[in-house]
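A single protein chain has been omitted from the complex, and every remaining protein chain is retained in its original position.
The first chain written gets the first letter, and so on, giving A, B and C; residue counts start at 1 in each chain.
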Amino acid sequence: MSIFIDDDTRLVVQGITGRDGSFHTSQMMEYGTRVVAGVTPGKGGQDFAGPGGEKVPIFNAMDEAVSKTGANTSVVYVPPAFAADAILEATDSGVSLVVAITEGVPVLDMARAHAFARDKGVRILGPNCPGLISPGKAKVGILPAQIVAEGPIGVVSRSGTLTYEAVFQLTSVGLGQTTCVGIGGDPLIGTNFIDCLEAFELDPGTEAVVMIGEIGGTDEQEAAVFVKERMSKPVVGFIAGQTAPPGRQMGHAGAIISGSAGTAEEKMKAFQDNGIAVAERPADIVSLIQDALK
Amino acid sequence: MSIFIDDDTRLVVQGITGRDGSFHTSQMMEYGTRVVAGVTPGKGGQDFAGPGGEKVPIFNAMDEAVSKTGANTSVVYVPPAFAADAILEATDSGVSLVVAITEGVPVLDMARAHAFARDKGVRILGPNCPGLISPGKAKVGILPAQIVAEGPIGVVSRSGTLTYEAVFQLTSVGLGQTTCVGIGGDPLIGTNFIDCLEAFELDPGTEAVVMIGEIGGTDEQEAAVFVKERMSKPVVGFIAGQTAPPGRQMGHAGAIISGSAGTAEEKMKAFQDNGIAVAERPADIVSLIQDALK
Amino acid sequence: MDIHEYQAKERFALSGIPVPPGKIATTADEAEEIALSYGCAVMVKAQVHSGGRGKAGGVKFCKDASEARLHASNILGMDIKGLTVEKVLVTPAEEIETEAYVGVLIDRESQAATFMVSPDGGMDIEEVAASTPDRIRKLSVDPRYGLLPHQALWLANFLYEDPSLIRQASSAISQLYESFVESGASMTEINPLITTPDGHIKAIDAKMSIDGNELFRRPDVADMRDLSAEPASERKAREAGLSYVKLDGNVGCCVNGAGLAMATMDLVKYYGGEPANFLDIGGSSNPDKVVSALEIITSDPNVRVILFNIFGGITRCDDVANGIVEATKRIDMQQPIVIRLTGTNEELGLKILQEAGFSAYTSMDDVVEKAVDLAKG
Partner (left out) sequence: MDIHEYQAKERFALSGIPVPPGKIATTADEAEEIALSYGCAVMVKAQVHSGGRGKAGGVKFCKDASEARLHASNILGMDIKGLTVEKVLVTPAEEIETEAYVGVLIDRESQAATFMVSPDGGMDIEEVAASTPDRIRKLSVDPRYGLLPHQALWLANFLYEDPSLIRQASSAISQLYESFVESGASMTEINPLITTPDGHIKAIDAKMSIDGNELFRRPDVADMRDLSAEPASERKAREAGLSYVKLDGNVGCCVNGAGLAMATMDLVKYYGGEPANFLDIGGSSNPDKVVSALEIITSDPNVRVILFNIFGGITRCDDVANGIVEATKRIDMQQPIVIRLTGTNEELGLKILQEAGFSAYTSMDDVVEKAVDLAKG
């Protein structure tokens, strides 16, 4: 089992003809993801040549791509200047999940896009996120497929390569994953820890969850309370940034709004206070999960 | 019984110190409406002197007026330049009904205000409407109280003085009203015929409804279908404008959007086709209602 | 408030929509001079607040300046649907490849500014809607977000196949929405939006109506009002705060409230008469308004009887009565006046009328029947 994406995922790639878009489309197709359409304005009518000679039709606009192919998920590799528009277009097109990989999208654009997505009842993952992978089923984004394996662990993380580290270690000891989700590190993201934890709790295939946080904000603290109050499955946590210097900008005022300084200490304490086993090092995640599964 | 306003209505008057606002506040209080607060920015702390020496506290802002007095309804007599802001403020203040009397509010401002009200789940009546009166209970707006009487008829109308005409004739023959509602004649209004018909259908005190329409738009046609499909109570209709010249602006393009020219003939036909008795003259309304109640 | 084609194009240009150059002439000499300055074939276009200018002969192609002079002299002074042409727009004639339609207006049902576009421009959009409705694409703009870029593109995709034209049209559509909002418009349209042989789009005709409620905060737009372009009686009514539309009958109507005014006209017709006008004195109680109303009604030579139908609410009957008495002193009225006066301060009003020698009815049917009788006599 898995969350958000699975065998029924029908993917449209926005920015399929770009450098990143074309590379990762091939990677996703190689993994077995059903890429049913691409969108690049002005290139409608052409085909994307996937690995093994498979052809993916390209459309000028999302509405056409969705109506002609029945796509239900989109992934955005569009450059930052046009990414927010592409996300809005996807959100308005009929897909139920928009995975925004692009880094560098203006925050105020995303504030509007997230509001639009809420109004439309569409899930955005990201932006500035590595996407997600449900091993053996589908991969949407840029997570390296070679480090994952099928199994009972859900992984959710704010960071990219640190996720790889954790997933790599899990897989090394034979602990596969239901789904690995990178929620992204931007200030305004569409899907947060709680959204993923809720989905993992409901997913019958997930037996335990690894949650990898960072300094800044209060997402992890709220997630910790959620884990205590609403989850039956064990959760293991890790927080990066114990030695990070206090940021020179925004840190303080943001902390007043949220009522928290967002330090690693604070987050680790929130984890411990709410029954989440905290890994001191990435290498400890595996043993804590193994303990939890006993 | 009644719709939208009754003995529990606790009214705040926005623009209470203005010429219209102060005059009609006195009128509403004389009728027995519970006016619990007024709002005029910069005059907070003063009192409005009502008829019979009753004092109404004035506040600088709606949030204060509502939190200090428990008001649940607002009426807006603020001049057009500030009316849309006042309506937004009211919609955001905790009241559930905002009656906007002001004429001349820019349409694009109202497009935004109506969207805001939908988001907040607040009912706006108007703008550019005479308000409403539930005889014997409360009056909010400018409808003349002397022509109404308690009874079993619901009245809903797009026009002001034409409503008086109909209500006057009903009252003359002893047919009182549950509530008389003037929904207003602006292009974008917050409460339409169907909203009122639905409320009258649910109101146990209402036995029959008079619906008074005008040329333009398709509200009456949609209301007619609603009457047929969803209403058990008899409805008598009248349409003003059989002899009106076709408008020089907006008529045609608007008709394409709505798929209708909005003529009186078309509306009267829609009434007849859906089981609504149509009065040829205002004077016929009374006899048709009497027939319906037999 | 309607504005002229050339003014709408000025508004468009402010938002960056491509419009051809053009200048206004009020004489044939000026038209010739402008055509000469362009040094190419031009169009001479009547500037009146009315559709169907072309069919009425108010729009002409002129191969040179002397033709421009000739056509301008014919068009200036021409009557188009009751409006006299006082100005012509002289603008270089464009080579046209295709003609599309792009319009925005306030839609009651969606409660939003709503776009209509069609690749079949150059004719009345009503005709397209009637004959080939699938050639029209519509989009309501959520006022919370404005027109989003992908929505503009979605509309443009319906007009053109060529990526460059789609890009241009998408920009123009976004700019048209901006122009609509910044002008406080209730309706605006480009018909046709043309493409030229060299692959550009241009708005070669333009219409715009402004929401009168916006004028107080848009002095630049309010300044576009052309007093010469509306009938004198309607201008006078507007300036007096009245709402007036002249019709062809002989029963002059003076009513408070638009709905009651229309119902009164309908009742005139019901009893076999013909209303001379729609006139709504509004909700105010100012006797001066009544005087102005009577001046306007009596200036129509067709009027044979004056019918008052007043149901006092905010309007006070005594104020109306005072206005009637005052007006009969100031104006030399030939026509009989019949009055229905009821509602707020009714008794006071009736007393004032009685003292001045008038009587009044309380029933709407009675007064209208009487007025129709008098008009026939």
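Simple rule for what comes next: a contact is a pair of C-beta atoms (placed from the backbone, for glycine too) under 8 Å apart; a residue touches a chain by one contact, two chains touch by 3 or more.
All figures in this text were calculated on a predicted structure; none of them were measured in a lab.
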item	value
Contact list for the unshown chain, restricted to visible chains	A, B, C
Touching the absent chain when the full complex is considered, from A:Gly15, A:Pro57, A:Gly217 or A:Pro234	A:Gly217
Residue among A:Ala49, A:Leu202, A:Ala244 or A:Leu293 touching the omitted chain	A:Ala244
Sole residue of B:Val56, B:Val75 or B:Leu88 that reaches the chain not shown, by the stated touch rule	B:Leu88
Option touching the unshown chain, where A:Thr9, A:Thr69 or A:Ser159 are the choices	A:Ser159
Absent-chain interface as seen on chain C, which is shown	144-145
Residues belonging to chain A that touch the chain removed from view	80-81, 103-108, 111-112, 114-115, 119, 130, 142-144, 146-147, 157-165, 168, 185, 187-188, 212, 214-215, 217-219, 238, 240-245, 248-250, 252-258, 264, 280-283
Contact footprint on chain B, counting only the chain that is left out	41-42, 60-64, 85-86, 88-89, 92, 112, 116, 119
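Operating definition for what follows: only the chains that are shown with their structure count from here on.
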item	value
Each chain counted as touching chain A and chain C at once	none
Farthest chain (mean CA position) relative to chain C	A
Intercentroid distance (Cα basis), chain C paired with chain A, Å	55
Intercentroid distance (Cα basis), chain C paired with chain B, Å	28
Whole-Å separation of chain centres (CA-atom averages), chain A against chain B	50
Multi-partner residues of chain A (each touching 2 or more other chains)	none
Residue numbers of chain C (touch at least two other chains)	144
